[in-house]
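All protein chains but one are shown in place.
Naming follows writing order (A, B and C), and every chain is counted from residue 1.
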């Protein structure tokens, strides 16, 4: 366990994941942890540091570059009584394992008449910036939410990262745990006590009566930045941090839209087929009367992410476009007001600490 | 080519596919055709009959059970100048090939700066009924529409099957050609002349001012049956047969909704994350003012398809539920009126000709 | 167990598997079993051998052609037939059908209709056994076609890297649906040799010789349970009926002329009976009671399956998550 977990409770998102894993493995000897690089010097951006030393090489191990088989191995180990926690350094690599995810993990409980549980957690890191490009930065969370039997979580804060990872490992179902690379160094208070919180509960990150902004993962931070800016110009937003993408917390969304009458869904995936679309669709069909103006969604363009620094500028959703859209929904012309909300420079790194390329 | 293509122009959907393939291969020596069973006695429900005899074993061949590699092989052959047409007897098997589909096929044109085209067509057959169950009847078209760079077509009529298959083979991009198993024996007029029609154009299958029903593939037939019934009770529907799922024909949908003000999207995939949702979302955000009542979507439950005859009854969208929903959208209480629209018996076969189990 | 006892038990086991499949074939045209069925008639020897060598605490997974493996592992017959009938009493509550059988109590952990799909699952079972310190084996049934899926190599490699107690039982019946090996694998390919090169302890077995099968399976299981690492057994065998369904399909000419007949002449049950005759058994009197017992068991299973209610859709819908 990181030395400093007790003394100071400010942890990075990555440290929070590390702490959750240590606590889960200490509490439950059936938890095992594997994935490419979990025992290497990089330790998956530090998230798996110290695990092998603490729990031994039979519970914590590196693996061959065999994503599909290793997902099936997790299923087999799970139905025989273990709780595998598997990590992929990029979500993109996990595309090799869709058969095992969809045809095995998601269905082994249901299609054998509930004889088995499949308590697997699969950590998927979403890349971004510094030339990650078309095959190292895909945001395919919408795919996972379309598959019955899977749960999908996507924390924003370090505390939620910890709580949701513990909950995911505990959960008797396969859970995809999505980590945006830009969150790993985010620092915040993290309670030391394990808090095996519920999966499926959204968090209201900002409160306001004018617009409901639904976001998740890294984009929650951009939404909060936008909301804080908008407060300054007299527009108050509910920012809903979904935390769990499947099953979605519809009551939280419905309640907020009932109050605001305005819905904006923000998504780091490609627009068409995004979860943002799912949110708009469900609210439009089930809460039509609550909508005062046309709902909006902001997502990535339907374009593979290019690599060049020159091309990623303007490619992603930032707080500026969220705020601009919000202003338009309130009947203002966005551009004039946005002076104080510039895009960060350089646009392809999460902060000064980041020196590329991972 | 089937003997009877000239004498009588009524063809089944399966024969139309067969004819299109024969014509495409005769017209263009770079077209090759492969897939598990394309040369076997079943000939993929007759759709690949006679191809090996006509075009030889180097252009038409069976393959190892290696879905992922064979998709990559298609990509390689395509960038070197061939036009591969590949077939899978079930969409479900293709889950093994998502890496090659998403990371190679969809991106090889774009991510190498347009040096290459990737003219591949992949036929995917969607199973249904007679115990196809959780791993032989998945409708994952929404996944494909979420990936930039892919095209997705899903014909309903034999004529469209032919025209769209020709267009798919012609297209310089990877195209997924989705065939619902229940359509293979549908008979209709099919023009003999190759009609390399456009991908991306929807068809208005029924016209009416009251409700816009957007459907695709097999469900178009259920929607038409519902619309015809509704005509009898004084409700007139536009039935839009999408034909292409990606890129979607938004002008056709917008135009119809502008006229009717009522939108119902019908989808054979699981509800959450369905294309039906995408349609509702985009109309709600871009044509909000046109909507007179809450839009609706009808799709499969978020449940893996069970196998038992006893469980598939009531599992799928049928014309009765479409008509019932339409009645509700018009302010009628559906149930009373639906006497003349019973579900077919037995519910798990498309017609008398079907003797299971494929 | 004397040789003689072994042989009689193998014969009884094969007969049971054969008669169950024949009963399914006989009832299938009634169209009450509304799901694909892949029968194993002709391929009984490896399963029968397995049924004698395996322990209840061992684990196993299999494929679309899994009836015999399910039964051989000790899976309950009644729930299997009920599953094929899609009934609430089915082993998978009617959700899986013939292609998705499991009996957890018997350590039979599932079958998959996706070729190759259950292979890594079986290796994962082996991983769990190892980590839990249980001296048992995980058994993975596959066909020749499954060795064309990349996941087979990935799974075998991991099993060897970790020295897992996994036994791969490959029934090489030379066909994948209608496709002969020649269009799928190179001439001269030996699945056993490939397995050896991957680091599996590998043996080739005459899949019509139930006794040879027994000794091979028994040795492999013991090795695996004892820490000897993953094992690979290739059984040369043949399916007599069509790939999927209850019928003969030899008229479709996808096999070599005479190929089926030559395999039928070496039918594993006939072979063993012939051997037993040589050793002065009065087979007709010994086998008759066995056949009767099996018949009764099968009749009960079918009658109960036919009489059982269909499952409830609402309940089924609620069971998506554990």
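By definition in this document, a contact is a pair of C-beta atoms (placed from the backbone, for glycine too) under 8 Å apart; a residue touches a chain by one contact, two chains touch by 3 or more.
In this text the structure is predicted, and so the values were computed from the model without any measurement.
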Under the definition given at the start, what are the shown partners of the omitted chain?
A, B, C
Looking beyond the chains shown, say which of C:114, C:194 or C:271 touches the absent one.
C:194
By the document's definition of touch, the residue of C:157, C:208 or C:273 touching the omitted chain is C:157
For a quick check of understanding: of B:14, B:32 or B:169, which residue touches the chain that isn't displayed?
B:32
Please identify, in ascending order, the residues of chain A that touch the omitted chain?
36-37, 39-42, 61-69, 92-93, 95-96, 130-136, 301-304, 306-311, 313-315, 348, 355-358
Chain B, residues in touch with the chain not shown (by the definition above)
32, 58-59, 63-64, 66, 68-82, 84, 99-100, 103-104, 108-119, 148-149, 151, 172-173
Residues on chain C that touch the omitted chain in the whole complex?
148-154, 157, 160-161, 183-186, 188-190, 193-194, 196-199
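By our rule, only the chains that are shown with their structure count from here on.
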Just curious, how far off is chain C from chain B if you go by their C-alpha centres, in Å?
36
Report the inter-centroid distance (CA atoms only) between chain A and chain C in whole Å.
42
So chain C residues touching two or more other chains come to 90, 92, 94-96, 100, 112, 114, 117, 150-151, 320
Could you list which residues of chain A touch at least two other chains?
68, 99, 103, 110-111, 148-149
